[in-house]
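All protein chains of the complex are present and in place, except for one that has been dropped.
Lettered A, B and C in written order, each chain numbered from 1.
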Amino acid sequence: GAGGIPVPRIFAPYSIYKGKAAVSVNPILPTFTKMDSGHFRVERKGCILLTFWPAVGERKYDWGKKQVNFLFLVIVITVFALSATEGRRHVSDKKFCYSNAGQVRKSLSIKAVPDGTGYFVSLNVVNNLTKITERFVVPVTTAEFIVMKTACSYALPHIMGWHRLTNQQLGDSAKK
Amino acid sequence: GAGGIPVPRIFAPYSIYKGKAAVSVNPILPTFTKMDSGHFRVERKGCILLTFWPAVGERKYDWGKKQVNFLFLVIVITVFALSATEGRRHVSDKKFCYSNAGQVRKSLSIKAVPDGTGYFVSLNVVNNLTKITERFVVPVTTAEFIVMKTACSYALPHIMGWHRLTNQQLGDSAKK
Amino acid sequence: GAGGIPVPRIFAPYSIYKGKAAVSVNPILPTFTKMDSGHFRVERKGCILLTFWPAVGERKYDWGKKQVNFLFLVIVITVFALSATEGRRHVSDKKFCYSNAGQVRKSLSIKAVPDGTGYFVSLNVVNNLTKITERFVVPVTTAEFIVMKTACSYALPHIMGWHRLTNQQLGDSAKK
Partner (left out) sequence: GAGGIPVPRIFAPYSIYKGKAAVSVNPILPTFTKMDSGHFRVERKGCILLTFWPAVGERKYDWGKKQVNFLFLVIVITVFALSATEGRRHVSDKKFCYSNAGQVRKSLSIKAVPDGTGYFVSLNVVNNLTKITERFVVPVTTAEFIVMKTACSYALPHIMGWHRLTNQQLGDSAKK
């Protein structure tokens, strides 16, 4: 805000680079707003940012052509907890559908690699205005998927804002 | 206390809005009191606050008619850990019974949705004085239930006050 | 140390009160010592403190007759992780045996309640000098046991001193 000191942000995405595309996972914390009472409430919810971008050569990737998907709380769980445990079934497009003014439609899917060694994580972007369809597919190993899942489980209370609960000072008793 | 500087509180409830009612989950931290020795002990135990309030129209909810239930440590575990793992059996009223001077009786129950897609979380409030009975039922999806459970697991050491253990300074050695 | 400012301690034990005895669980953090290099290393390892004390009447307990057992890292895992998962088998005395100059021998055991509703947590203290044997048995419910287990899992990295890893400041890069 005007006059406010910008708080430095930390960039620590978890990125997986594969043959045709790369994907990175990055948690976005909620923002808080000060109420008249002096207390704080969540203003903008947190989420997990999934960014896909294409390979344009051997170990070369074009960040300029990236496509970003925001996964809110319940979707994070559906993607990383349920899709991995409940029979590795296909996560239908409907659940992850994300539309932008009806013109851009993004869908995310997680499918098991047939030989059981991992998952295909893919994003499909249909732009009805430009008539362009993009598809990013990143095959991740089981270990890479567990890293994504473990990191997202860790991030979950933070994107809910519950980590703030630990910041209160001692002596918050009425009798202090 | 008198002369004390009030510590700002953080409001970050996890809320689920459904057709007939909404429910929110909010952890309440314990308070600490300073002893004559200069050390601190838990004064008032923490808990999880479950708040239910009714819908009064499409996507409109009446916060004024809310009903609050406090879940202490062992109940949190029973609701979120056991009820989800041990055969999704009905959690009997007895366990969650909460009475206020014998006049208001609240009971919480978690029941599996028959098609296996989630749970019914409901609160029953019987007021023997006004002869009014209220019932709030919120159907939650499996993913929403996992969010509630994951968040409560995260909160558990905090409502016990064990997160305070991390606040001690380096050099707490006798030889410093 | 001489001249040092004592750091306030936090007391937040998790206590279970039953008919004949009570038990409390309390994590003890490691202490650190500053090396000549200016860095810190663990000086005294952390542990979990299990304290038992007897009932001397209805809801009255005699803290003066308490018996304390220290559970170090591997024992904590054996008690709370293995004993609950590996067939609820009897944890032999040998494993938890703890002797004090050969005169006082303490043994801890965890046994499943036959009806499957919980565990018997008990401490046996044999004093070869005074020829006195004490035995404390606390029946805990499954939910209470999960609370103990969850809390100890949370405490584990702290009693190892790994929570210190989070205390370093930003700009710990060589290029700052």
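List of remarks:
Keep in mind that, in the parts below, a contact is a pair of C-beta atoms (placed from the backbone, for glycine too) under 8 Å apart; a residue touches a chain by one contact, two chains touch by 3 or more.
Computed from a predicted structure; not experimentally measured.
Among the residues A:32, A:80 or A:119, only A:32 touches the chain that is left out of the figure.
Of the candidate positions C:73, C:113 or C:137, contact with the hidden chain is made by C:73. In the full complex, subunit C contacts the hidden chain through residues 30, 32, 34, 38-42, 73-75, 77-78, 81-82, 153, 156-157, 160-162, 164-176. Within subunit A, the residues in touch with the undisplayed chain are 1, 4, 6-12, 14, 27, 29, 31-34, 40, 43-44, 141-144, 146-147, 150-151, 154-155, 158, 163-164, 166-167.
Rule of thumb we're sticking to: only the chains that are shown with their structure count from here on.
Of all residues in subunit B, those touching 2 or more other chains are 32, 34, 40, 164, 166-167, listed in ascending order.
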